[in-house]
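Of the protein chains in this complex, all but one are displayed in their positions.
What follows is chain A.
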Amino acid sequence: MANTEYELSKELDLDALVHLENMFVEFGREDGMAAGERNGAIEGRVMGCEKGFELSREVGYYAGCAQLWKTLAQQDPERISEKSLKKINSLLDLIDSFPRQNQLDDDVVALLDRIRGKFKTVASALQTAERYIDAPKSKMFY
């Protein structure tokens, strides 16, 4: 083969090769994107579910306690004082503000701390031993 021909075809071949490599990357990336989107949705969902579940479980517990005590106060007014009842209602209001939807600018942890604090206030006013117990949990893997 003539030298120049060889040189020319060599250059063209390099271009073709690079193009080929890019092509493969793109194909791979397309497939990856689709898989990644699915994975991300599921992973995110599992994570969100775990977090939401655990946090709201505690908050729900405080809500249940407050509701129970409120009812008790109505049926056995001597046990629970007027002042305590006020605290209980205040706790219930605070719990109502706990987000059912996750919004980015919500400071959920801060709210949880406030709720915890309020609960402790109520609990000590009622002289109850009630407290939220967190059993050791497993993580979900999917």
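The rule is simple: contacts are C-beta pairs under 8 Å (C-beta built on N, C-alpha and C of every residue); 3 or more make two chains touch, one makes a residue touch a chain; residues count from 1.
What we mean here is this: contacts and distances are computed from a predicted model.
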{"item": "Undepicted complex member, UniProt protein name, chosen from \"Protein odr-4 homolog\", \"SKP1-like protein 21 isoform X1\", \"Response regulatory domain-containing protein\" or \"Protein YAE1\"", "value": "\"Protein YAE1\""}
{"item": "Chain not shown, touching residues in chain A", "value": "9-10, 13-14, 16-18, 20-22, 24-69, 71-72, 75-76, 79, 99-102, 128-130, 133, 135, 137-138, 140-142"}
